[in-house]
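Below is one structure; the comments refer to it alone.
Removed: one protein chain of the complex. Kept in place: all other protein chains.
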Amino acid sequence: MSHQPTITDNLQLSADSKLPQILFGIGIIGLLISAYGYFADANQFFFSYLVSFTFFTGIAIASVFMVMFHHITKSKWGVVIRRIPETFGANLGVWAFFAIPILLGIHNLYHWSHEDAVAADKILKGKSAYLNTPFFIIRQILYFVIWGFVGHKLYKASIDMDITGDWGISSLMRRISAPAIPLFGLSIAFASFDWLMSLDPHWFSTMFGVYFFAISFQSFWAVMILMVFFLQRNGYLKNTIGKVHVYDMGAWLFAFTVFYAYIAFAQFLLIYYANLPEETLWFYHRLEGSWKFIAYGLLLLRFTLPFLVLLNREQKHDRKILTYVSILVLIMHFLEIYWIAMPTLSAHGIHFSWIDFSTLIGLGGIFFGMFFQRFKQNSMIPEKDPKLGACLEKSYHQ
Amino acid sequence: MEQRNLYGILAEFDNPKELIDISKEVVELGYDKFDTYSPFPIHGIDKAMKLKKSKLGWIVLGHGILGFCGALAMMYFMSVIDYPLNIGGKPFFNVPAWVPVTFELTILLSAFGTVFGMFFLNGLPRFNHPLFNIERFKNSTDDKFFICIEASDSKFHTDIVLDLFKNAGASYIEEVYE
Partner (left out) sequence: MSKYEYIPEAKLVKGNHDFASITHLVTDVNLRRTPTMWYLLMLPANGLLLLLLGSIGYLFWEGTGIWGLTNPVGWGWAIINFVWWVGIGHAGTLISAILFLFRQDWRTAINRFAEAMTIFAVMCALIFPAIHVGRIWVIYWVFPIPNQMVMWPNFNSPLLWDVFAVSTYFTVSLLFWYVGLVPDLATLRDKATDKIRQIGYGLFSLGWNGSSRHWWNYEKAYMILAGLATPLVLSVHTIVSFDFAVSVIPGWHTTIFPPYFVAGAIFSGFAMVLTLMIITREVYGMKDIMTDDHMEKMNIIIMVTGSMVGFAYLMEFFIAWYSGVEYEKAIFILRATGPYAWAYWIMMGCNVISPQFFWSKKLRTNVKFTFFISIVVNIGMWFERFVITVSSLATDYLPSSWDYYSPTIWDVITYVGTFGLFGTMFLLFLRFLPMIAIAEIKAVMPQADPHNYDNNGKYIPPKEKIQSYVKIINSTDNISIEQDNEKITIQDEPKSKTLEPAFFVKPKNA
């Protein structure tokens, strides 16, 4: 009895699709408006930019991480969706360009970059071997070299397999992934220290890298779900990505919702319980004034609600529910980064600015424009992957 | 010879596919008091037998809610109402610190609900079963696959059922008495 899977879908985003151009257009307009914001309020501009930048970069790094994870575990379940994170990851090298404004705004963003401030502060002086402008810039370059290189390599290998059909390439992909995972672990941790933790240079938490990883990964799955639904709405991959694959993504979103809550809560509890002045201050600022609304909002809308909704098996592949939950998670992800970064700028309460949104739209337009630009060049799935057959025909025991 | 009641007719098959095929046939013919027996859960037999969704999830949910609320209520009574103690300057109603115990009790009660709920739904323990009288049925936990249509089924008729099993290629057929 043979049951060979066949693909009847169109796997190629049409070459004359205007989507990338439209997105680039939106992005450029958003960034131009934000540039105006720079002249209006430079501090606000740089903080807003940093929030949006970490928002999208985190998702792209999580993409590469997920691809590497997929390769080293020799997974079958994710073959049909793998090209999407691969494409996000392949853009990381170019994306480095958008880190430049952070370097330009280093004085607006980071207290430790002012030499006179460091000279007057004993603690900052102790950290100056790490927190200083040249080393900060070197580190940014290093991160993007690692991420861009690995992202590109994995993408290229996957495309090569599309062309040659050489299954041996899957060994190559594993060989890239294995050593890259520890590199990513370290670089993500230090990048999160650089971008977000050092905004408050006195504060420290060993968990922060893991925390940034957790929030990025949760929202990565939200992006994946929305992206798949978007493609299917436009008539692509309708039969290729089936209910079981959607269920898997729902399950991952659920798993990372729990993981996020675990990490965020553990970090909070330990600091709250020990109540050491050098640590609690960070949470103290973020739980006073109107900031506490975001804090409680995160508890309710980023963990509790998605958790309860996705607990049920049926709802993990309910398209409507997944769409709403994913949108909610992304909104809360933005607010969480906002809540981490912004109290440094406005300690006493939330103060939304239009620049927050213009940078988000601007960077988002570019981010997804770059994605679709690359995505339309190749097939939407790794067509000749040895595990594609197994992935397509899979059905679960449970 | 004493009169014994017929419980049903048991047929043995050699592989899971045959069991699925015969289950489909039996369902199509309209029997509903029958069951299949296999040494491991067969993938897809639930659809062949048209089994309804298990109610276990609801039992577990109930227990989980009980554990969650029970844990919070217990701690609230003990640490806020009955004997409040100032510990480390934290509030009496110290929610973050209560999360671990609440979590553990929710899991504990849910697990009890799962295991005992499953046994309850399956009607276990039940040490005596007419099928255990059949020597060959012992292979149902080893490498053979059985189906038994019960005599209490409204459509049950010995000859028809025997024929059905014979035609399906059963390797062994026996009448089961209570």
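We just call them A and B in the order they show up, numbering each chain from 1.
Criterion: a residue touches a chain if its C-beta (ideal position, glycine included) is under 8 Å from a C-beta of that chain, and two chains touch if they have at least 3 such contacts.
This is a predicted model, so every value here is computed, not measured.
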{"item": "Option from A:Tyr262, A:Tyr296 or A:Phe352 whose C-beta touches the chain left out", "value": "A:Tyr262"}
{"item": "Residue touching the undisplayed chain, where the options are A:Ile169, A:Leu298 or A:Leu322", "value": "A:Ile169"}
{"item": "Which of A:Leu13, A:Val228 or A:Ile271 contacts the chain that the document leaves out", "value": "A:Ile271"}
{"item": "Hidden partner chain, residues of chain B it touches", "value": "14-18, 20, 23, 35-46, 49, 51, 54, 56-57, 60, 74-75, 78-79, 82-83, 85, 87-88, 90, 94, 97-98, 100-101, 103-105, 107-108, 110-112, 114-115, 117-119, 121-122, 124-129, 131-132, 137-143, 146, 169"}
{"item": "Where the missing chain touches chain A, by residue", "value": "1-11, 72-74, 77, 122-123, 126-127, 130, 164-172, 175, 178, 181-182, 185-186, 189, 193, 202, 204-210, 258, 262-263, 266-267, 269-271, 273-274, 276, 278, 383-384, 386, 388-390, 392, 396-398"}
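Here is the rule we go by: only the chains that are shown with their structure count from here on.
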{"item": "Distance from the mean Cα position of chain B to that of chain A, given in whole angstrom", "value": "42"}
{"item": "Residue numbers on chain B that touch chain A, as the complex places them", "value": "41, 43, 57, 88-89, 96-97, 99"}
{"item": "Touching residues on chain A, where the partner in the complex is chain B", "value": "265, 268-269, 272-273, 275, 312-313, 395, 397"}
